[in-house]
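The structure's right below; bear with me while I get my questions together.
For this depiction, one protein chain was excluded, whereas all remaining protein chains were kept in their positions.
Entry: chain A
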Amino acid sequence: MSTPSQTVGPFLSIGLPWADGPTVVPEGTPGAIRIVGTVFDGAGQPVPDALIETWQADPDGHFDHPDDPSGPLRKEFRAFGRCPTDDDGNYWILTLLPGAIPGQAPHIDVSVFARGLLHRVVTRIYFADDPSDPVLSSVDPGRRRTLIAQPADDGYRFDIRLQGDNETVFFDV
């Protein structure tokens, strides 16, 4: 009998952000990419009181977890990223590109928390539209592009639209 979810509320930024939250790998790590994005509400306004969390495999497709028997693991790779949105709704993480894992294209799982979200919403960042990926191929082709990060200056851009036009695909996990 699970404990119910509740919103993080407007003051999540006193409790949840960590100084090193956005850096899944330290600044200066060879091959590091910056993923940036903006969270928008249904009126197209940025959401300044959201928190993004990311979880991913390392570049070899391994997870830092006992339920992944494939190890070994990289040092200085936390696999988990966390960033509150700023006043303009922007977040960023610095990480390494995830590797493919058996049967799935490279991806990052994302949780979005915010004031006004009574339960997190979950999405995925992909880096290419790979029709062989079973999750991507389960999504309406017209909406699939909301899951594909767009190349940007020193990495990728992945905006999140909570509602309305071009609404991001969210998953029931």
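Criterion: contacts are C-beta pairs under 8 Å (C-beta built on N, C-alpha and C of every residue); 3 or more make two chains touch, one makes a residue touch a chain; residues count from 1.
Convention: contacts and distances are computed from a predicted model.
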> Out of "Carbon monoxide dehydrogenase medium chain", "Pyruvate ferredoxin oxidoreductase", "1,2-phenylacetyl-CoA epoxidase subunit PaaD" or "Protocatechuate 3,4-dioxygenase beta subunit", what name does the UniProt record list for the absent chain?
Replying inline: "Protocatechuate 3,4-dioxygenase beta subunit"
> Contacts of chain A with the missing chain: which residues?
Replying inline: 1-16, 18, 41-43, 45, 47, 53, 55-57, 63-68, 78-80, 101-104, 107, 109, 111, 113-122, 124, 134-135, 138-139, 143, 162-164, 167-173
